[in-house]
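Below is one structure, written out as structure tokens; the observations come after it.
A protein chain is absent from this complex, but the other protein chains hold their places.
Each chain gets a letter, A and B, in the order it is written, and its residues are counted from 1.
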Amino acid sequence: MVRQKVRAQTVALGFGLVDQTKIVTAASELARNTLDYGGGGSVTLEVLESDQRVGLSLKFTDQGAGIANIELALQNGYTTGGGLGLGLGGAKRLMHEFEITSEVGKGTCVTTVRWRQQS
Amino acid sequence: MERIPILQMGQFLLVTIQVDMHDRLALALQDDLTNRIVKTSASGVLIDISSLEIVDSFIGRVLGNIATVSQLLGAETVVVGMQPAIAITLVELGLSLSGVRTAANVDTGMRLLQTVLGVPFHGGLNANP
Partner (left out) sequence: MSLSSTSKIADLLEKNETELLRNWLTELEASGLRRDDLMRSTELNQQCHEFLRMFRSAAQHENFSDVQAPEWGSVRQLLTDISRDRAQQGFTPSEVATFIFSLKKPLFDQLKRELAQQNDLLIDSIWTVTDVLDQLGLWTTEVFQQTREKVILRQQQELLELSTPVVKLWEGILALPMIGTLDSARTQVVMETLLQQIVETGSQVVVIDITGVPTVDTLVAQYLLKTVEAARLMGTDCIISGIRPQIAQTIVHLGLDLSGVITKATLADAFAIALKKRQLTIVSKASQSV
């Protein structure tokens, strides 16, 4: 499952426990969206390294129905599937960078990054 | 399918979640608990999540639902032992579980239930004259 993979990767990168939990939770939210609304898709984990910092990037892609109004979808409490409507917006708050592209009828792609706290 | 065991202690039900909760397991727990409350006419439910590694919005919602449903059936729910990292994450997520009572561990959770329900305290260790 996605959670274990992401967890293992965050541990390997030396993220703190709180950061680990945030990333895994965000991954769990996004993976659920991919499954429930996108009809399944793929997840790509990528380690980002620059001079100053290390981060983990998660990319979720699906070929589902797509999102007509992204702004609305990111709002708290907005849902089309009977959930709490916290998944997408919540995941965004848990991460540092968040990018979403979607085309109705073609699918959705969410890329999100969290950087490690400098030690 | 695997299920999370529900223990009965007097008029309370105790659930200790020790596995990674996936969505179906959480829904099964909600059903099982509801049935058990009716069958045992329990007045309190303790859910220990101290070994749970993440709580996302789905599991959070299930916990909230359990609390609401049990209340309808006459039982109070207390969620105990939430880890700091999870608490921070849930708040950041925007999920405050406002309808759910919380306690630090099973012991304080039990005491909270007794206070809320007005049941005399009869824990051997802490019995005060």
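Before moving on, here are some points about what is shown:
We adopt the following convention: a contact is a pair of C-beta atoms (placed from the backbone, for glycine too) under 8 Å apart; a residue touches a chain by one contact, two chains touch by 3 or more.
All values derive from a computational prediction rather than experimental measurement.
Checked against the full complex, the candidates B:A42, B:M82 or B:L113 give a single residue touching the omitted chain, namely B:M82. Counting over the whole complex, subunit B has residues 79-80, 82-84, 86-88, 90-92, 96-97, 102-105, 108-109, 112 touching the chain that is not drawn.
Keep this in mind: only the chains that are shown with their structure count from here on.
Of all residues in subunit A, only 1, 3-4, 7, 17-18, 20-22, 24-25, 28-29, 32, 76, 83-84, 86-87, 89-90, 93-94 touch subunit B in the complex they form.
Residues 20, 22-23, 53-58, 60-61, 83-86, 88-89, 92-95 of subunit B touch subunit A in their complex.
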